[in-house]
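All protein chains but one are shown in place.
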Amino acid sequence: MLQNKKSFIAVIGGSQCSAKEAKLAEEVGRELARQGAILVCGGLGGVMEAACKGASSEGGITIGILPGDSHRAANPYVQVPIVTGLGYARNIVVVKSAQAIIAIGGSYGTLSEIGHALQNNIPVIGLNTWSLSRNGKQDSSIIPAENPTEAVTKALNLATNQ
Amino acid sequence: MLQNKKSFIAVIGGSQCSAKEAKLAEEVGRELARQGAILVCGGLGGVMEAACKGASSEGGITIGILPGDSHRAANPYVQVPIVTGLGYARNIVVVKSAQAIIAIGGSYGTLSEIGHALQNNIPVIGLNTWSLSRNGKQDSSIIPAENPTEAVTKALNLATNQ
Amino acid sequence: MLQNKKSFIAVIGGSQCSAKEAKLAEEVGRELARQGAILVCGGLGGVMEAACKGASSEGGITIGILPGDSHRAANPYVQVPIVTGLGYARNIVVVKSAQAIIAIGGSYGTLSEIGHALQNNIPVIGLNTWSLSRNGKQDSSIIPAENPTEAVTKALNLATNQ
Partner (left out) sequence: MLQNKKSFIAVIGGSQCSAKEAKLAEEVGRELARQGAILVCGGLGGVMEAACKGASSEGGITIGILPGDSHRAANPYVQVPIVTGLGYARNIVVVKSAQAIIAIGGSYGTLSEIGHALQNNIPVIGLNTWSLSRNGKQDSSIIPAENPTEAVTKALNLATNQ
């Protein structure tokens, strides 16, 4: 049986990604599993698949919140597929189901999720991702991390403070 | 680690329910867990809570797909809370995340879920629930079950055929 | 300019329908326009298209809340296409955007909309549509109408009382 008090951490990023992003995501997934967190993601390929692969390799739990109509679209490392049929409106469900978010890389879907998370006061940790400014002034809401271990540590610290 | 090939069965019913409905739901939850299925529900009280309580008591996994903005609204037996913030549009996510559905009792939210399930060709098993007719002619899409064990057996048989 | 105080009435029914249902829907659309109501629907074919056609023929306003990703899927009589990309989760948006609902015919999507409407205390008027019972007892929440004019009159009376 799963324990009630685990942290749910979302890993967000493109369904297509570079080899470097995939490596970061896989290591983030592994580290989340080692620290007992449950991985939430959008359930598809790219960053999502790499993170799920990493988490699974360490015995972690992976939840994939899918945009389409079939659980068959989930990557092979998703253990709990949630089938929304909502298209990319499911992005906000990924965000809200997590206590903190780790963003990897820079797709526009990821940007929408960062916006939804910050709007909901859910901490966002960034690894090689978007940086934001408005009216020429830097916005520092995305908390930078140097590497996967630091990203996971920051995410778990901020999650447990909620 | 969860296994990939488990069946996901939704139990739907009112967030308030009679003692009789709660007893049916709890026994459905227990039987789903005994047979290794994962329970999907809307995560709140009434039929949902009773089903989660039954599943938990037999070591089963429970997923609660919540309408509101906080995982704190989940009943205490939900192990995997999905926080949608979608209001009752989350009903369709409950339905689509399951391979078959067991409907208990007769709230209008349950009726909306039955409609969504039948529209998506997801089998619906009924225990003391709605019956439907159109233009005076009985519609037999809801498959009746006499008791919780029969409901679970029918749900799993139909789920594995998909 | 549209006036602020108009009633918004949804016409719901299958995207495929019988000639009889289409005739009923077209007359409902015409009567809604004559009485100055704005027609809300799901924007597709069948009952929705017939109702929009009727409303347009009398100079009425038609809103189509579409499930897919393009306004091009709207029937040719939709003047205000709302593009949700939500799939059939859009059904609840159709319902909530109306002050009363007229259900024609008996698709399962229509059944989901009836459930959502009754859950939200939005009056449902039925023309040749579903009838409901639970545990063998008739549920009389769907208000029957004998013909399109009666359906529109009942819908507008109930809408203005909200």
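Note that the chains take the letters A, B and C in the order they are written out, and that residue 1 is the start of every chain.
The rule we apply is simple: a contact is a pair of C-beta atoms (placed from the backbone, for glycine too) under 8 Å apart; a residue touches a chain by one contact, two chains touch by 3 or more.
It should be emphasised that the depicted structure is a prediction, and the values quoted were computed from it without experimental measurement.
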item: Touch criterion as defined above, residue of B:G13, B:G60 or B:G85 at the omitted chain; value: B:G85
item: Absent-chain contact - pick from C:I12, C:V28, C:C41 or C:I65; value: C:I65
item: In chain C, positions touching the absent partner; value: 1-4, 8, 38, 56, 59-61, 63, 65, 69, 71, 76, 79-86, 92-93, 96-97, 120
item: For chain B, residues in touch with the removed chain; value: 69, 84-89
item: Contact footprint on chain A, counting only the chain that is left out; value: 86-89, 91-93, 105-116, 118-120, 128-136, 139, 141
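Just so we're on the same page, only the chains that are shown with their structure count from here on.
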item: Angle, in degrees to the nearest 5, of the Cα rotation that carries chain B onto chain C; value: 180
item: Chain at the geometric heart of the assembly (C-alpha centres); value: B
item: Fraction-based call for chain B against chain A, same above half, different below; value: same
item: Whole-Å gap between the CA centroids of chain A and chain C; value: 40
item: Chain A and chain B: spacing of chain centres that average the CA atoms, whole Å; value: 28
item: Touching two or more other chains - residues of chain B; value: 86, 92-93, 120
